[in-house]
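The complex is shown incomplete by one protein chain, all other protein chains being positioned as in the whole.
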Amino acid sequence: MKPFAFTLILILAYLAVIIPFADYQRTRPVVEKMGYVPTPQVLKFVSADHKGVTAAALILKSMMYFGAIVEPQFNTLKVPPDYQSMYGTLAAAVKLDPYNMDAYYFAQSFLVWDVHEVKAANAMLEYGMKYRKWDFMLPLFAGFNSAYFLKDYSKAAQYYKRAGELSGAELFVNLAGRYLWQSGRTEQAIAYLTMMEKGAGNEAVRRSFRIRLQAFREVRRLEEARDRFRAAEGRAPKSLEELIRWGALTPIPRDPYGGRFYLEPDGQVATTSKFTHALGAARKP
Amino acid sequence: MKVIDIQGLKKSFTGKRMQRVEALKGIDLQVGRGEVFGFLGPNGAGKSTTIKSLMGLIRPTAGTVRLNGIDVHDPASRRSVGYLPENPAFYEYLSAQEYLTFVGRAFGMVPQRVKERGEQSLRRLDLWEARSRPIRGYSKGMVQRLGVAQALLHDPDIYIMDEPMSGLDPLGRALVKEIIRELRGEGKCVFFSTHITADVEAVCDRVGVIVNGALRMVERVDRIMAEGITGYLLRSRSPAGEREQIVTVDHLSDLLSRLKEEGQTVTLVEPVRKNLEQFFLDIVKGG
Partner (left out) sequence: MTSILLITLKGIFRDRVFQGIMVMALLFLFIPTIGSLSMRQVTELSITLSLSLISFILLLLAVFLGGTSLWKDIEKRYTFSVLGLPLSRTSYILGRFMGNALFLCLTALFLGVITLLVILWAKGLYPPSRPVRWDNMMIAVLFDTLKYLLLVSVAFFFSSVSTSFFLPIFGTISVYLVGNASQEVYDYLHSGSQAVKVLPGMVVKAASLLYYLIPNLAAFDYKLQAVYGLDIAGRGMALTVLYWVIYTTIMLALTAVIYERREMK
């Protein structure tokens, strides 16, 4: 009887603790941290013949970290993600598995837009192209980066040509040629982001692309209104407010990053958020 | 040809602090067919070392060891040997029957014969009911009996048993002794080690006493028994009543004739002897 009673007491004690314990664990603030990632040499050694899995684990880790920050706060990002660590982790991952597309895709999604490390991004893509010889996405990314950010059109044309050869798609061949010069930067960005958003399997990454796409569509709407104004009035609008008063913008454009659109002196559309969460949130009244 | 032939067997080990320990200091011993040989000695005298040398489990430092004329380096020397190790252990995940099948296969027996002989030996050792249970669940005595059963399985000429009676209850001991006597009747050679003198007295033709790695004595048991007679117990009856007296060997005939003269009837004459244990103790202490 005694052992039975003892077991019963233990079970009751367990029940008494497990409910508040679980409650606490549920509401405990999640601090997803990138933490420390050992150097690729060390990782290579300890992961022995499981390098592919280790690489996948590193990539998943950085995606979950990103997801945990982006998802709950959506577009009011109070904690800026530790992009440097994310990049370091992904760079280690491709050292372990140079074929892993997720790493290139994910790195591309934040390196150029949020960290403005376009050169680092293109170096990583070049590394990947040595292995993923069949993949048109890598030269496509590199081409976009060269054209849009670096404005190096001849380099971009080379990348687009390669992407076109690998995929056989008309669009890239056009991009490699005269289309690249004719199309505006905004159009290019929208075409590129549409494709990226469709291809993203991870919800957090797709959402971040969707927001960016939304922002660029607003920019395009502003640019179109600005051009109509110029055609009708024969001069450039002095400010965004003038455009709004003129009646070409309904509804009033909204920056999904929480910033405020304005017109540069040269007529370019810009935003105080610079298309990043951190700045947008900071400038919010 | 003697089936067990040990000549000049020496074995030394490197013990603690790199000291050489001489476990066997030159053993010469031959055992023939139809003979039961008891290998007697105190603990640590070298009984197990000798038996392991016989089975090729350890390599002699010097000397030759042959079974059936084949050097024990050659696994073929064990083809006609049934070996029962000291405190034996058998693959405990197998059942007794499976283990015997394994042993039979190792001896190259045909399945039909393994089946027949297996049943015979399991029944003989009273393990037939337990034959399908895993050895894991056997008692110590059952494992010991299985050890005897697997040694009997292929009907070998030579039986080498290290402490065959240990771990057995009185019934088991009696059974094993009976089996050894039967084997002698079949003309087999049985070599077993023990430290129990009564077992030797009960079944052995010859006994060897090993002390500190050297054979002190090898002798026929019946001769030891004869030599060990120190006197006689004599019971006689007369009208006055019954009377018992002990006389020395030398005075027996004198006493007998005197009693006859006195008109007494001798009802019992029994030799009084030093038992084997006393004999054994004398040898061990004498060294």
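In this document, chain identifiers A and B correspond to the written order of the chains, with residue numbering beginning at 1 in each.
By our rule, a residue touches a chain if its C-beta (ideal position, glycine included) is under 8 Å from a C-beta of that chain, and two chains touch if they have at least 3 such contacts.
For clarity, every value in this text was computed on a predicted model and none was experimentally measured.
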Touching the hidden chain, out of A:L111, A:L125, A:A163 or A:A200, is A:A200
Considering the complete complex, identify which of A:A22, A:V53 or A:A232 is in touch with the unshown chain.
A:V53
Hidden-chain contact residue, picked from the options B:A62, B:A76, B:V110 or B:V266
B:A76
Listed residues B:F90, B:Y138 or B:F192, member touching the removed chain:
B:F90
Note that chain B touches the chain not displayed via residues 13, 52, 55-59, 75-79, 81, 83, 85-94, 98, 102-103, 105-107, 134, 147, 150
Extract the touching residues of chain A with respect to the undisplayed chain.
44-46, 48-50, 52-53, 56, 59-60, 63, 97, 99-102, 105-106, 132, 134, 137, 199-202, 205
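In this text, only the chains that are shown with their structure count from here on.
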From the mean C-alpha coordinate of chain A to that of chain B, what's the distance rounded to whole Å?
86
